[in-house]
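Notes follow once the structure below has been shown.
The other protein chains are all here in position, but one chain of the complex has been omitted.
Now for chain A:
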Amino acid sequence: MENVTQAIQGVPLNHYILLCTIIFSIGVIGVLIRRNAIVIFMSVELMLNAVNLLLTAFSVHHNDPSGQVFVFFIMALAAAEVAVGLAIIVMIFRNTNSTDVNILNKLKW
């Protein structure tokens, strides 16, 4: 374990910010370009995970365990969100026989 953690000594904090920015933006692009509701949902998960990693990196940087406790809460929140969201997707599928978000345009301006 000592060996593994030695590897991280020296990675600049900027590179963690850069990595998380790129992953978050990939999530945003996924939400924008896909029409399948489940894939959109997975992109949202990707965004949540990018923020989790950044919180952990800052927690290590500031030597403060609060950041990692926050990540734990975000994981609990994500689990609740996935349960409700997938139930909604199942209900949409039952009503429209598809998970295409373009069918659901009744409220669209």
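Convention: contacts are C-beta pairs under 8 Å (C-beta built on N, C-alpha and C of every residue); 3 or more make two chains touch, one makes a residue touch a chain; residues count from 1.
Just so we're on the same page, contacts and distances are computed from a predicted model.
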Checklist entry - The chain dropped from view, which UniProt name applies: "sn-glycerol-3-phosphate transport system permease protein UgpA", "NADH-quinone oxidoreductase subunit J", "Gluconate 2-dehydrogenase subunit 3 family protein" or "Spore coat protein CotJA"? => result "NADH-quinone oxidoreductase subunit J"
Checklist entry - Touching the missing chain, which residues of chain A? => result 1, 3-19, 21-30, 32-36, 38-39, 41-43, 45-46, 49, 52-53, 56-57, 59-61, 63, 65-66, 68-69, 71-73, 75-84, 86-91, 93-94, 98-100, 102
